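Before anything else, here's the structure in question.
Excluded from the complex is one protein chain; the other protein chains are retained at their positions.
Chains here go by letter, A, B, C and D, matching the order in which they are written, and residues are numbered from 1 within each.
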Amino acid sequence: MSAAPDPAGAPILKVEDLHVRFPVSGGLLGRKRILHAVSGVDLSVQPGQCLSLVGESGCGKSTTALAIMGLQPPSSGAITVEGRPVYGPGAPDRRARARLAQIVFQDPFSTLNPRETVGRALSQPLMLHGVRSRAERAERVATALRQVGLLPEHAARYPHEFSGGQRQRIGIARALILGPRLIVLDEPVSALDVSIRAQIINLLMDLQQNLGLSYLMISHDLGVVEHVSDRVAVMFAGQIVEEGGWREVFTAPAHPYTRRLIETIPNPARLTGGASEILPPAPEPPSGSVFWPPVDRRPDISQPPEPSVLMSIGEDHRVRVRKI
Amino acid sequence: QEVQRGGTLNFTAPYGSSVGTLDITASAEVQTEIVAHAMHRSLYKWNPETGKPEPDLFTEVSVSDDGLTYTYKLRSDAVFHNDKPFTADDVIFSYNRIATPATASPSANFISRINGFDEVQGGSATEMSGLKKIDDHTLEITFTASQDPGFDLMQNYVPIYPSNVDGSTQATQPVGLGPFRFVEHVPGSRVSFERFEGFFGQDDQPYLDRLNIMIMGEAAARDVAFRNREIDVSVLGSQQYQEYQADPDLSKGLLEVAELFTRVVGFDTTKPPFDDKRVRQAVNYGIDKQLIIDKLVKGKAFPAVGFMPTTSPAFDPNAQGYAYDPEKAKALLAEAGHPDGIDLPVIANQNESWGAPIVEAIIPMLSKANIRASVEPVENAVLEDRITGGDFTSFIWSLSSGPDPLNILRCFYSKTAQSACNYTKFSNPEVDRLYEAAQQERDEAKRNDLIRQADGIIREEAPYWFFNYNKAVMAYQPWVHGLKGNPQELAIQDYDKIWIDDTAPADRKPQ
Amino acid sequence: MGRYVLRRLLQMIPTLLAVAALIFLIFSVLPGSFAGTMTGGGRRALSPELVAQINAQFGLDKPLPVRFWDYLVRLVQFDLGTSFRTREPVIDLIAARIWPSLQLALAAMTLAVTVGIPLGFLAAMRPGSLLDSVTMIGAVSGLSMPQFWLGLLLMYVFALQLGWLPSFGYGDGQLRNLILPAIALGFAPMALLARTTRAGVLEVMSSDHIRTAMAKGDSSAQMVRWHVVRNAMVLIVTTLGLQIGSLLGQALVIEKLFSWPGLGSLMVDSVAIRDIPVVQGTILVIVLWFLVINVLVDLVYAAIDPRISLR
Amino acid sequence: MSGPLLDIRSLTIGIPNRAGPPLEIVRDLSFDIMPGEVFGLVGESGSGKSASALALMGLNRRPLTTLRGQALYGGQDLLAMPRRSMRKLRGNRISMIFQEPMTALNPLARIGRQIAEMFVLHRGLSWSEARPRAVEALAAVQVPNPEDRARAYPHQLSGGLRQRVMIAMAMACRPDLLIADEPTTALDVTVQAEVLRLIRELCEREGTAVLLISHDLGVIAQMCQRVGVMANGRLLELRDARALFTDPRHPYTRGLLAALPRLGSRATEGRHRLADLDMTIDRNAPDFAATHLIPRGEPA
């Protein structure tokens, strides 16, 4: 893998050459096929930073997230969180991993157990992690609720007594309760409507600032991504096709897929003559190569991807190309 | 009324929901016996009126002086359904087949007194030496004991099969000498027969064209079918007996007979406290059997005096049974050293007239006599296994008590195994002596007298609570004639003598 | 598809072996023995020699593992053994009963399907209506009625009172003999099907594509015909399959009551006298039937639901 | 034609309540749609957009009931129309596409047949006559290989294709009005753009008016000429689209626009907190002045 600039020392999350393949059976004849959901993804998140992973539906974002959380064993590749491997012989157990990284899921409705009060959902993990004193647990639950802008009294309520935005806050509180330094956000706002979305984004930014959290945020909403991330990785058909600092990616998108994503975002700003109405012209790929994979011909993920490399085109900006 | 020929009779086989095999030598089930009697004949036949065996397949017999050798002059007019004429070979074939250990025939008991039986069973011979063919129609049989062989050889269980047919096919394609020829077996539903024209009986017999034996284990279903005139004959349980008696029409067609069965609660006479005869007597005194018979059995039984039933030649008409006397029962118990009473656990099956319901009824009665009875209901197969295996304190059952009283007395002989039929492990030197004497006695009246004496001792010793002798009841449609009360088993009729008149339903009446 | 069916059939083998082993085990710990029933219910004295002969003839004197092994060896040669009771090959006993048994099961199922499903549909079309309440309470009542009483009731009404049909027996396999036992047996599945159908139809009716159909301007009748029937079938087929599958084994009370020559009564009779080879055989056939129906159900699924692929 | 195609007056939808006054989900909604116009209805989730649209089609499920109001279409009141005549209009003159393309199609019927149904229902064709027309309709929504696709089942198509099928179905009879209830919410951004473009092209070609419902201001901005903003069952503002986005009048609308992270804004404005609209309007207020904003989030 290519060495990324390393300003703040060791990365908190490092994903190297991650592959996830699913066996699926298709058709009447029951022939087995292999789905290459994730094919060679490298990522690293520096402490206190937010890396966003964008890409269309089904390109492998969630699979990557699940792999990082230890919920989806990879076919190959290595994942380390705070220097400790997630899989393999030296991996900490489920409970120890829980204190390293946490995840917030996309759908605020299904992420909370409808039969469990919020207080219980938050204090159970504490108990599990050795917080014996009831008072201390209550105290930490209250703190977590306050951190996400809810009231300690809310602990006694059931999830269905909350609105979608509030539930997403509870989801975040639950992710915070064990004090992890890395939080994976799998489309944390895409199910919410505009006004609530803003609340959550604000909340996430506040928390990052106050607690020094690192985020891996997954989204396909570029408006949100541009707003919160430090670095952006664009994913397409199981591979990273463009990666760099947010400014590089948004002001000078190189890969045709990234450009298309930005182009197609419906944006009221367009109506009112906002800034990014016209994208800057696309940079040329390095000579002797083409941007890869081509967007008009979507790669078949039941085949292994054709060989290609991520090539640096700027100081902190890399794009996937293929030699011709 | 004049006998009419033709028509179809729908007879019922009321015990269980199927006929197993059609080969009666491989089965001990009444269902099969009911069917077999239509197709097969044995050397002797049973005369229900005299209660004695009679010649059937032979015309004459001479007995040697020692009473061991019988020379039979066989019928010359008998023919099998496959047109083979009946000869001495067929008898020899049939008996040897039963004796062969490979057939594991439950009928073997009945021919075990023929000379050479043990050798065949032991495997040292393939044919019994006691069977000797003199000519085609003369047969000589030698026995090991001088007991009358008629009772054994009249059994439906020892029929004569044709010697030119492989015995193993008898299970599905039976061939016999009887009045009806096998047509079809729908397992679990019915067995059908047609008249065998070559039957050796009187010329016009059998009267019926067709005979269907319907398998109907459910009394309620039998009741509906009988009332609906779909079956011509139905065997009744006690509840239906009462209902049919009360019905002005149905009550006209009831055939009752005192059957040779004694219903009892048996005790293991070696297990305390039942090793004490006073305890066993106490039980007998403690139960009001008449009340149970009246109320629960609806009068479909005769109160028992001793073991031998009223229809047995060894029955003692002067004997007195145990009267209902709870005080006496209590006193006897106290005398036997049980002033606080005893426990009486009874294993029972679900039979309404000799199973758990009866025990339920005696529980409150015995409790007045300080006997704490209880019932342990078990499946029939388990009941039989536990009784023959001796795994009980007491049991309630219905035991065969005829037709040959000597054979019945053998069940009280101390040398008879518990599993054979001495279920109570009864042992009394006086009864043993009387049994041995009766075995030797060739005069029938004297023999019966000895047996009667033994029965008296048994009554006194009370290895059983003597409950009742069964009254079998059969309901028949008004167009059915020629049924006879067979005290061995009412459902086994001489089908060749049954006829129906033209008031029968259209599809069955004689044309 | 052929390969799929073959694979499914092969998969049945371990199940059948497990059944065989299970039954073997059950009957080895069950009290009561076949030889014991040879007393004919107190009629006959049982000689110890006979018991020994019978046990020797049927191999009952051998230790259990040996017997089981022998059984398996014969089983893989499609030999179900010999009945203790009739001493005939078990396969023959089953063969004699299988057609009447299937006849009864299929007739009962036909009744259940032709009455239960339409009733369920009608009830679902007007949920909360009088028809709905009456049908559903009727259906529940049908499930609350012991088969025996229902059978008896039918006999009384249709045979004795009305005289329309014979009350019992197989006759020569005519339809008239089949009707009453089929109704008695089919009543509970019918009730269950009516309920499942109602639930299934209601579920389909509340699904989004029905709203689409309504937005397209379909009338109720068109909607039911084009968009409900088939979709509801997907939900009904499971219940139907399980019902058909278990019907062979559930018919025993009815078979006994109506003197119907079916497998169920053969099984119960054989259990009662511990005729183990026959019990084994009948249960294996009943289980086989169940499994085959399961495969059929899956095939039917695949036929009506294009989303399902056979794996 | 000069007058409005559809004129909705004081539409009120509620849940009847035995014990007291009905709970009104939508209250006094009035707006009109001109022929050929794309009219947008925006508002947060649960503000009553779908309920209103379904009321027009007469498709609201119990317990929702139309309590008051009129929806005049060619002089007839859709809300008071007999079921039979309503059925003739549905799909034929007024058609509808739903949010979830995954479940809105019958999973067990072939695509072609589901489209052909429209011709059978409203044009009186036989199934065999309707089939080629269904293929044409598929071609019209730019489905590649329409012949093959007509034989496919819904699950064999991607979400975008399915939504095209829905559009083909809705447009099959060239309706006067197409109601599109969040037609792209379930879709990916790139697919969403294609589907929206398609709707616009088709409607321009056929002169069909569109009632487009969404909570995505971007979608509305891109598609509509006039926009109504709904909150909590009330219509707050009804404006020309450009005017609404440049100069929102109602504080609630202003809040909504401010809460939107705008692409490109970070470069100019830096990483800032988004305006947080934690308010909704009081459903029972007599008018919609700013003073009637109330805190939200305490569900009943």
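List of remarks:
In the analysis below, contacts are C-beta pairs under 8 Å (C-beta built on N, C-alpha and C of every residue); 3 or more make two chains touch, one makes a residue touch a chain.
Just so it is clear, contacts and distances are computed from a predicted model.
The protein name that UniProt records for the chain not on display, among "Inner-membrane translocator", "Phosphoserine phosphatase", "Cytochrome B oxidoreductase" or "ABC transporter permease", is "ABC transporter permease". Across the whole complex, the hidden chain's contacts among the shown chains comprise A, B, C. Across B:139, B:153 or B:220, the residue that sits in touch with the chain not pictured is B:220. Which of A:19, A:129, A:247 or A:322 touches the hidden chain is settled by the complete complex: it is A:129. The hidden chain makes contact, of the residues B:240, B:269 or B:486, with B:240. Touching the missing chain, out of C:9, C:26, C:175 or C:303, is residue C:26. Here the missing chain is touched by one residue of A:18, A:67, A:98 or A:185, and it is A:98.
From the options C:84, C:258 or C:290, the residue with contact to the unseen chain in the full assembly is C:290. Residues of chain C that touch the chain left out of the display are 14-15, 18-19, 22-23, 26-27, 29-32, 133, 136-137, 140-141, 143-146, 148-149, 152, 195, 242, 245-246, 249-250, 252-253, 264, 267-268, 271, 279, 283, 286-287, 290-291, 294. Remark: the residues of chain A touching the chain excluded from display are 66, 69-71, 94-99, 101-103, 105-107, 109-116, 121, 124-125, 128-129, 160-162, 171, 174, 178.
Although one chain is not displayed, its contacts with chain B can still be listed: residues 219-220, 223, 237, 239-240, 242-243, 246, 288, 291-292, 295-296, 349-350, 352, 355-357, 359-361, 363-364, 374-379, 382.
In this section, only the chains that are shown with their structure count from here on.
Common neighbours of chain B and chain C under the contact rule above are absent. Looking at which two chains touch through the most C-beta pairs, you get B-C. Computed centre separation for the pair chain A/chain D is 32 angstrom, with centres defined by C-alpha atoms. In this assembly, the C-alpha centroid of chain A lies 88 Å from the C-alpha centroid of chain B. We define each chain's centre as the mean of its Cα atoms; on that basis chain C and chain D are separated by 52 Å. Counting partner chains per residue, chain A has no residue touching two or more of them.
Chain contact summary for the complex, chain C toward chain B: residues 31-34, 36-51, 53-54, 56-57, 83, 85-88, 92-93, 96-97, 100, 152, 155-156, 159-160, 163, 166-170, 255-262, 265-266, 268-269, 272-274. Across the complex, chain D is touched by residues 56-57, 161-166, 193-199, 201-202, 205, 220-224, 226-228, 246-247, 250-251, 260-272, 274-276 of chain A. Interface residues of chain B facing chain C in the complex, by the touch rule stated above, are 16-18, 20-21, 23, 26-30, 101-102, 104-106, 108-109, 112, 121, 168, 171-172, 186-190, 214-218, 220-221, 224-225, 227-228, 230, 261, 378-382, 384-386, 388-389, 397-400, 410-411, 416-417, 419-421.
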